[in-house]
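Note that this complex is displayed minus one protein chain, with the remaining chains in position.
We just call them A, B and C in the order they show up, numbering each chain from 1.
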Amino acid sequence: MTDSRLPVAVLGATGAVGQTFVRLLAGHPWFRLAEVAASDRSAGKRYADATKWIEGVMPDEVRDLIVTTCDPTQVSATIVFSAMDADAAATVEPAFAMAGRFVLSNTKTFRMTDDVPLVIPEVNASHLALLDAQKAKGWSGGVVTNANCAAIAATMALAPLHERFGLTELFIATMQALSGAGYPGVPSLDILGNVIPYIGGDEEGKIEREMQKMLGTVEGARIAQAPFVVSAHANRVPVEHGHTVVMSAKFRQKPSVSEAIAVIRAWKGEIADLNLPSAPREPLVLAEQPDRPQPRRDVNAGNGMTVTVGRVREDAIFHLKLVAMGHNTIRGAAGSAVLNAEALVATGRLGWTPPGRA
Amino acid sequence: MTDSRLPVAVLGATGAVGQTFVRLLAGHPWFRLAEVAASDRSAGKRYADATKWIEGVMPDEVRDLIVTTCDPTQVSATIVFSAMDADAAATVEPAFAMAGRFVLSNTKTFRMTDDVPLVIPEVNASHLALLDAQKAKGWSGGVVTNANCAAIAATMALAPLHERFGLTELFIATMQALSGAGYPGVPSLDILGNVIPYIGGDEEGKIEREMQKMLGTVEGARIAQAPFVVSAHANRVPVEHGHTVVMSAKFRQKPSVSEAIAVIRAWKGEIADLNLPSAPREPLVLAEQPDRPQPRRDVNAGNGMTVTVGRVREDAIFHLKLVAMGHNTIRGAAGSAVLNAEALVATGRLGWTPPGRA
Amino acid sequence: MTDSRLPVAVLGATGAVGQTFVRLLAGHPWFRLAEVAASDRSAGKRYADATKWIEGVMPDEVRDLIVTTCDPTQVSATIVFSAMDADAAATVEPAFAMAGRFVLSNTKTFRMTDDVPLVIPEVNASHLALLDAQKAKGWSGGVVTNANCAAIAATMALAPLHERFGLTELFIATMQALSGAGYPGVPSLDILGNVIPYIGGDEEGKIEREMQKMLGTVEGARIAQAPFVVSAHANRVPVEHGHTVVMSAKFRQKPSVSEAIAVIRAWKGEIADLNLPSAPREPLVLAEQPDRPQPRRDVNAGNGMTVTVGRVREDAIFHLKLVAMGHNTIRGAAGSAVLNAEALVATGRLGWTPPGRA
Partner (left out) sequence: MTDSRLPVAVLGATGAVGQTFVRLLAGHPWFRLAEVAASDRSAGKRYADATKWIEGVMPDEVRDLIVTTCDPTQVSATIVFSAMDADAAATVEPAFAMAGRFVLSNTKTFRMTDDVPLVIPEVNASHLALLDAQKAKGWSGGVVTNANCAAIAATMALAPLHERFGLTELFIATMQALSGAGYPGVPSLDILGNVIPYIGGDEEGKIEREMQKMLGTVEGARIAQAPFVVSAHANRVPVEHGHTVVMSAKFRQKPSVSEAIAVIRAWKGEIADLNLPSAPREPLVLAEQPDRPQPRRDVNAGNGMTVTVGRVREDAIFHLKLVAMGHNTIRGAAGSAVLNAEALVATGRLGWTPPGRA
């Protein structure tokens, strides 16, 4: 039986995020993981030999793939998922785009670049229109990025409220999981029974800026940042997966708590009609219990693609307080990139129709 | 050799906070723990038999004390530390005050009562003046309370800034330790590798109100709440001791970061001259490293009585962001009550002079 | 469409093990969870109202069931899963057996009773023959128990070795997960960053005796204990699910390490041909990496029904050292009971043929 799925590649496939791509692509109904690329040190080895697998068991279909270098002449797939280091991505991702490939990148390098969309499909699939603007650089392919993992959870929770009431000011304090720091990441002696009220690499700045871009609007060849201000406090906590964010939000038009709840419940997002394989049945779920969401208990909602919201209540200074929690390596990283790729396909940008779709 | 220390009692001595009182009073230079009182169920037993000791090893001097009931006819000490349940305290604490005893209470019952001071000695020892107003109730003794553990850490960190720049608005998100919930408290299955973004008993409301009272001013027989607004987000994290709070603060007069740091560094508090035995050499310490304070690493600063502050920086919406962390069962509970008792003694309210003081 | 599945009941359905039964029975292909029974305090309430659900999300199909009392006159199912307290089980389980029901019990009460089988189907399904002996008590139904969770993991790992080489002496040290203690179970202040080298209720004795019974042989109306001696050290560790056991084993005939590995790899167990829905594809898996099995990484192998074995190596005193790890609330409790029920059905003891079987 021939496999009619589209061959895809993962760049940076041996690292923590790369492994998450591999897990999510194993058994994907549209995509077949055909190529894995990594640093020169790993190139030429079997994937199973080059990789210290972190979570669960390595999928059989990837064990014997030979790792190639991250070079468009060595990788033939049209859809390329990138989990590269930020420095390496600076030259490699454009090279792939120039070579006609679509790079779905989890790397921060181009997130804030004017003509590069920063996409959560349910929130701003419309930003994919920027791919047309990228042609001006001579790219026959393109680069699509996804945001910082904490920014994604917060943005999904606020998207329906922003759309309806117009966010103006936001305080956000995060309690971020260990897997957000990669592997080996945080030493256990630093975090066991502890909290670290600091995350390097300007995590707070990333959250503040990326939320404004994702909720912004396409203006020609760039995104106009949404006109709200964000103040972020980023913290690391001893949790395996799942970033929890607590927020106080102010809007142009003050919503009541019940209006806010109704808007969150009703929200389906921009891609509800596309029926994408990685899209959860509900992108947002509102927890009923007063002490939810909790990372260990809610992180796998919607196979890690659903963001759970809770504790919507009045705020003493702004309008609303609420809590959101999402899986940082799935919805907050690799899963969102895969969903972005599915959106590209479903909106016809590749000129390829997946098996079983008209 | 006679023991010239003042005999004191602990009410609710068998519970988690009661045990912390017992630990802090063992070997105290001024006070001798002479009486332990608890519920009827424990009364009549040896303390060692009535108590499931939680932390470290029970001090020898308390093992053979016979537990009495929480009744002023059964307890003879003038200074009485209360770790009672809120309901029981409602009648017992006034009965002791009526009987001429000074109750240093960690219980929430009377914290917001008009003529009851809510005291961190370094911050508002002056509020002890309300004890005079309590005479109007026929109390020949009095009740002094200390605040919620998270409110104490935040208030200490902000006290120097408020005094100088006038706090007007405050966002605070807490990451609170397990010992704040008492024993048995939080089931391990609820919190291992998890975060609970909710603490019952209106924890957030307590933080919001108690900070306003502690930073308020004495107006006759009551405290005028300080005129700032607080929005609190309370979270439980898998940490043994030490509440971490992240804050965004706005002031009447905007401080620069360096001004704020200088003010925090210079602050000594109201009781610096009293030389109290439980007062730390520095009530506030400013951490130098960007990733501090951390509960596991800084919680025992000043024997648990120092609050560590860090990450003072500009805020995108208000004026300043900062982090504070303090030991919740010592500075945030029993230690503050002991310090309150020492302040009562040192300011002459008991008419008793401790050994070695002029 | 009519539901042709067999209606079953859970006794003690609101507790931690009861909830695991409910999760495993939701969507079961043969059984339909039709009745939930619990203490008088819960009886009459909706299951969703009577239960503090601990893990994940309560299955929809059980939310509106009305809780009944644990009484055969109130419960009509033929197959009854018991997660009752040991005391209550002492009278209730026989009453159900007398009334013609088959009780699959996770409770310790009758585990060591002569004519009650203590079953892991892959290991000793043949012990179900004791159900015939139970007729002598006037029971038209019967009671089948499953063992202590740590004993199950160890017994599965050793079963192939015992069968071939004859176990004579066994040292076993366990590192047991929190969920083995139920809910609320172990207070977080007792176990965060800690180890407790003790588990109450004679855990060590249970492990020692139950292993001997499970690997024993049917002799008429009772089981002759297997003739080996066990020395168990039981410890609690801060792990959510998954009991890890390290063992040193001596046999009548000394196996080489490679012989032991081959025997473990080849083992399929007694029910391989029955094709039971809850039976994992492989009851035992041998981990390849030197640092496995690990509870967090391997606990869900085979949907929690596979025991993972590793580190088979020479022992300096006995013959072999090895490590085994299994899910304590699935394979070690509710999952084994469900598998026992499936074995009863598949071997014709109920005279009922499941949907889709000849």
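One rule holds for everything that comes next: contacts are C-beta pairs under 8 Å (C-beta built on N, C-alpha and C of every residue); 3 or more make two chains touch, one makes a residue touch a chain.
Here the structure is a predicted model, which means the values were calculated and not measured.
Enquirer: Of the residues listed, A:V17, A:L33 or A:I54, which one is in contact with the missing chain?
Expert: If we include the chain that is not displayed, A:I54 is the one touching it.
Enquirer: Who touches the missing chain here, B:L192, B:M305 or B:A324?
Expert: Of the candidates B:L192, B:M305 or B:A324, B:L192 is in touch with the missing chain.
Enquirer: Which listed residue, C:P29, C:G44, C:G100 or C:G193, touches the chain dropped from view?
Expert: C:G193
Enquirer: Of the listed residues C:C70, C:A226 or C:V323, which contacts the missing chain in the full complex?
Expert: Considering the complete complex, C:V323 is the one touching the chain left out.
Enquirer: In the full complex, which bits of chain A touch the chain not displayed? Write them out.
Expert: Given the touch definition above, chain A has residues 54, 178-179, 183-193, 238-240 touching the missing chain.
Enquirer: Spell out, residue by residue, where the missing chain touches chain B.
Expert: 55-57, 192-193, 240, 296-297, 300-301
Enquirer: Suppose we count only contacts with the excluded chain; which residues of chain C make the list?
Expert: These residues touch the chain not displayed: 169, 171, 173, 175, 192-198, 208, 229-231, 233, 235, 237-240, 244, 246, 248, 290-297, 310-311, 315-318, 321, 323, 325.
By definition in this document, only the chains that are shown with their structure count from here on.
Enquirer: So, comparing C-alpha centroids, which chain is the farthest one from chain C?
Expert: Between chain C and the rest, the longest centre separation is with B.
Enquirer: If you average the CA atoms of chain B and of chain C, how many Å lie between those two points?
Expert: Roughly 48 Å, centre to centre.
Enquirer: For chain A and chain C, what's the span in angstrom between their mean Cα positions?
Expert: Here the centre of chain C sits 40 Å away from the centre of chain A.
Enquirer: Centre to centre, by mean C-alpha position, how many angstrom separate chain A and chain B?
Expert: Inter-chain centre distance comes to 43 Å.
Enquirer: Do you know which chain A residues sit against two or more other chains?
Expert: Where chain A meets two or more other chains at a single residue, that happens at 192-193, 240, 296-297.
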